[in-house]
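Selected chains from the complex are presented in situ; the others are not included.
Labels run A, B and C following the written order; every chain starts at residue 1.
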Amino acid sequence: MRKNHVLAAWREDKQTVGGWLSMDSALSAEMMANTGFDWLCIDLQHGMLDYSDLKIMLPAISTTSTIPFVRVPWNEPYEIMKALDAGAYGVIVPLINNREEAEKAVSACRYPPDGLRSLGPVRAAIYGGPGYIQEANNEIACIVMIETAEALDNLDEILSTPGVDAVYIGPSDLAYAIGLSPTGDNNDPKHVATVNRIFEACKKHNIAAGIHTGSLEYTKRYLNQGFNLVTLGTDSGFMARLAHRELRAAREDTGTDRVDAII
Amino acid sequence: MRKNHVLAAWREDKQTVGGWLSMDSALSAEMMANTGFDWLCIDLQHGMLDYSDLKIMLPAISTTSTIPFVRVPWNEPYEIMKALDAGAYGVIVPLINNREEAEKAVSACRYPPDGLRSLGPVRAAIYGGPGYIQEANNEIACIVMIETAEALDNLDEILSTPGVDAVYIGPSDLAYAIGLSPTGDNNDPKHVATVNRIFEACKKHNIAAGIHTGSLEYTKRYLNQGFNLVTLGTDSGFMARLAHRELRAAREDTGTDRVDAII
Amino acid sequence: MRKNHVLAAWREDKQTVGGWLSMDSALSAEMMANTGFDWLCIDLQHGMLDYSDLKIMLPAISTTSTIPFVRVPWNEPYEIMKALDAGAYGVIVPLINNREEAEKAVSACRYPPDGLRSLGPVRAAIYGGPGYIQEANNEIACIVMIETAEALDNLDEILSTPGVDAVYIGPSDLAYAIGLSPTGDNNDPKHVATVNRIFEACKKHNIAAGIHTGSLEYTKRYLNQGFNLVTLGTDSGFMARLAHRELRAAREDTGTDRVDAII
């Protein structure tokens, strides 16, 4: 079976940088995969993507050695199993609140006797290669999101759940959880303290610590802090940010106003 | 009929800034359309797009007042007519070499008696609104590409063709045409002189002058020169450039190497 | 944030007429949106549509000021959240039986602290514009369906649930619920009485009353009764009804029988 070198790196406490995919385009996915990210995550929770997009985006990523993850829309076993059957080498499961939910997520990722994953890795066995069924339980990353008040109360019991490989922090929902407004890259001391607390808990439980960002600045901050998986940005965000920035500069520097009539 | 305010602007020698679409995603198109470009061009020649993409991308653009253009794959009347029926407010026709080809392109854009466009503006009449059939000949932009050696020999006869509204320069193919290597943003004196010659010919014939670029620098240069339609960049280019730039910075500034194993 | 003028109208007890979308076509959606309905509902429960259709149909509707709703397939939080992230300005949630289920539906529609909606309005923020996150809780309509026997028993507790903006009656399932055969437009006295009872309960609780129909006749009846949201018909229904009617007339009036051989 093809090795999950990203998961292997986390197990050695190494650090990785990832990208986020929100656009339903094989071309976009293939270009992002050629950028040099350690891993890419196809987002089925927010964004405009659905399961049917996996079948064109996962092959596009698989043209490179970038490791493909999928954020499933919910902690729903069959959504997790279908993403894995399609060839995801890890799932990011949103809104895990307690031990029971963490165990449910893990169980959907593991074949018996470790879990209840049903057998039928149609594309996964092609992508993963010979030995997939035997080795998948050890190569597929189960990544749980910590982003609710309840999860903060149950941090240790979630992070100590056998089979949880990593935590992924959703900063906006986390802000809601601690009574702040939902800023993505958040420097509020209360937010920083909460992120730090989660980070320390990951280290204590020997699992990888991860977080979403929307900027180079915060990516560097979290890498410097020791996070193992940090998302630098999103396909659509990279596109829109640079287009906005350069269009504004082009207009301002040359005095070319928009001719657009008001309709 | 909804007015083509971009074409109206060109007729007053005003300047416009456009974007280029190469990704088959309604989300990508809608985000680009919300960036503030005067117009967007969906590229059916290069890139990975085909006619079937128009039916999802044109509505996405039409959620804004950005004017939609289509670069057709070839000077083929039915490809032009289908793009217009789908609601394009202008076509960019590649590789026009002489008067006859320019007339063929114009003819496909105009209903009789001005041309041979066949009647059936299924979506165009929805987007354009009442009066489309009566006014379309005056609102639809016919934009010819000058990018071959033969075209340079026939510049005046092409630019004086009745119904040609604008010229669009393809810098890479133009470089080939004058014996240079196919750089996009090209500062070779021979290339600059050729661009200038085409620009002057447009001004002489009172049609809009346009050019493709891949950078803010060249966009500003051509806007400062007086070009009427300048393409700032491409959806995929904005995405890939910023992703590359920030990923490199994140890795270098934090010493986070790629963990990717060689396969 | 773009205002939800349909919801605003309901709050003033004004009446609106809507259409129903069951066909997976951007063209169909755009044509329906140009017809003049106050709102259109994309049906993900019955019909042949799935989440992946939203990404092409919602932009098509957004070319007009028609307000887009989505009927989700089930009272499943992530299905509601994904529809809203895609830009729906309201969800119709089927088969609400009691207060708990109504609260669950509302919670999925509201950001904290009002509910548990997760943050990531990828297309919604584009369609809704600046301020979406701050104002969405007040602009997004949560519409619950009353169509089961259990719901009839719990009418007051459902309709008094904070955050429920409207009720939508599904006449066929309602007929089942009261022991009748599942006719859509139903004049059975027992059905009429039940509809009236629900209507009165809506008025009592100051929420909008809505109902599905399949005909002009019943649409007028319910508008005359004071319903706030009445569905006139479905894209496929309009098509099939007129095609059937005119084809029969053409054949009968001219004696043109079907030549179709029996296979």
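One rule holds in what follows: a contact is a pair of C-beta atoms (placed from the backbone, for glycine too) under 8 Å apart; a residue touches a chain by one contact, two chains touch by 3 or more.
Quick caveat: nothing in here was measured; it's all calculated off a predicted structure.
**Q** Please state how many copies of the single repeated sequence make up the complete complex in this structure file, given that 3 appear here.
**A** The complete complex, not just the displayed part, contains 6 copies.
Rule of thumb we're sticking to: only the chains that are shown with their structure count from here on.
**Q** Mind checking chain B against chain C and telling me if their interface is mostly the same residue numbers on each side, over half, or mostly different?
**A** The interface of chain B with chain C is built from mostly shared positions.
**Q** What is the distance, in whole Å, between the centres of chain A and chain B, each centre taken as the mean of its C-alpha atoms?
**A** The separation of the two C-alpha centroids amounts to 36 Å.
**Q** Can you give the whole-Å distance between the Cα centres of chain B and chain C?
**A** The mean C-alpha positions of chain B and chain C differ by 40 Å.
**Q** Which chain B residues reach two or more other chains?
**A** Answer for chain B, listing residues that touch two or more other chains: 26-27, 31.
**Q** For chain C, which residues count as touching chain B in their complex?
**A** Per the touch definition, chain C meets chain B at residues 26-27, 30-31, 34, 55-56, 59-60, 62-63, 122-123, 126-127.
**Q** Please name which positions on chain A make contact with chain B in the complex.
**A** 2-3, 5-6, 8-9, 14-17, 19, 22-28, 31-32, 35-38, 47-48, 65-66, 216, 219-220, 223-224, 230, 232-233, 235-236, 238-244, 246-251, 253-254, 256, 258-263
**Q** Give every residue of chain A touching chain C within the complex, in rising order.
**A** 22, 24, 43, 45-48, 50, 52-53, 73-74, 76, 94-95, 147, 170, 172-173, 176-177, 182, 236
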